[in-house]
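Here the complex is missing one protein chain, while the rest keep their positions.
Entry: chain A
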Amino acid sequence: MKTYTYTEKKDTRSGFGAGLTELGRTNPNVVALCADLIGSLKMDQFIKENPERFFQVGIAEANMMGIAAGLTIGGKIPFTGTFANFSTGRVYDQIRQSIAYSGKNVKICASHAGLTLGEDGATHQILEDIGLMKMLPGMTVINTCDYNQTKAATIAIADHEGPVYLRFGRPAVPVFTPENQKFEIGKALKLTEGTDVTIVATGHLVWEALEASKVLHEKGISAEVINIHTIKPLDEKAILESVAKTRCVVTAEEHNFLGGLGESVARTLALHNPTPQEFVATNDTFGESGTPAQLMEKYGLNSASIIEKVQTVIGRK
């Protein structure tokens, strides 16, 4: 079994910052906007190097989304930066009308997604954003798993014509994907080969899935771990090929089971190959204050939960 290790932990939002900095040097059309969270979004270096291409809009996210839409008229490629909650739920109608329906080339970059935001609590811990964004026609939805992948995704979406929602997080997490791995939107990455169960994971749960697969291996269960960084468009082929072999699936995400990756996978399976599926996701609930690790444990979003669901789903085959 292929195993993964890591030498350091870094936050995915720093991967976004690094990607944006690189874009600032390579793509003169890239501009950035922020709603009073420059430090949190790691946009400092881009701003230092390209002050004329940065727009501080203040605490006014609706205006930020509209300005971003307007900047595309004139050929700019705007990257908006704020927390995931304020990037989606707060401005849903602005994104819907001025960006998605208008077909504008805006990159909505969202940090502090999910429970791992931690101590700030439920007001800031959005667990519905993937659903909100994937329901918008034409919106590409990406949720990256580590620093390297977030940096690569940030760079890749600049070349994609059309609106994109890029979701990443706050805490330092293991860096385990190769530094220069090409990021292909909509292309799943098979991390381990397995025969007994497919684990389809996104975001911070990808590392947890890899940790789970090691324990499962010791228990004699062969798990195939797929890293779904692009939730929409979903790489249905990769999922169906894997499930044809393993005949059961566990999906894992830092999001409500309603509207998330799991639902998209379930639809794919229902249409093409009905298969037992278990969901590692929050159970239609809000979050609360706590450390990221405490929250992930309490709400069942860690490797232990994945292992438990794998055992359940294998029993349903």
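Here is the rule we go by: a contact is a pair of C-beta atoms (placed from the backbone, for glycine too) under 8 Å apart; a residue touches a chain by one contact, two chains touch by 3 or more; residues count from 1.
Operating definition for what follows: contacts and distances are computed from a predicted model.
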Chain not displayed: protein name in its UniProt record ("Transketolase", "Stage V sporulation protein AB", "NADH-quinone oxidoreductase subunit J" or "Sarcosine oxidase subunit gamma"): "Transketolase"
Among A:M1, A:A60, A:L271 or A:A293, the residue in touch with the chain that has been omitted: A:A60
Residue among A:A18, A:C34, A:I47 or A:A69 touching the omitted chain: A:A69
Residues of chain A in contact with the chain not shown: 31, 52-53, 55, 57-58, 60, 62-76, 78, 93-94, 96-98, 101-104
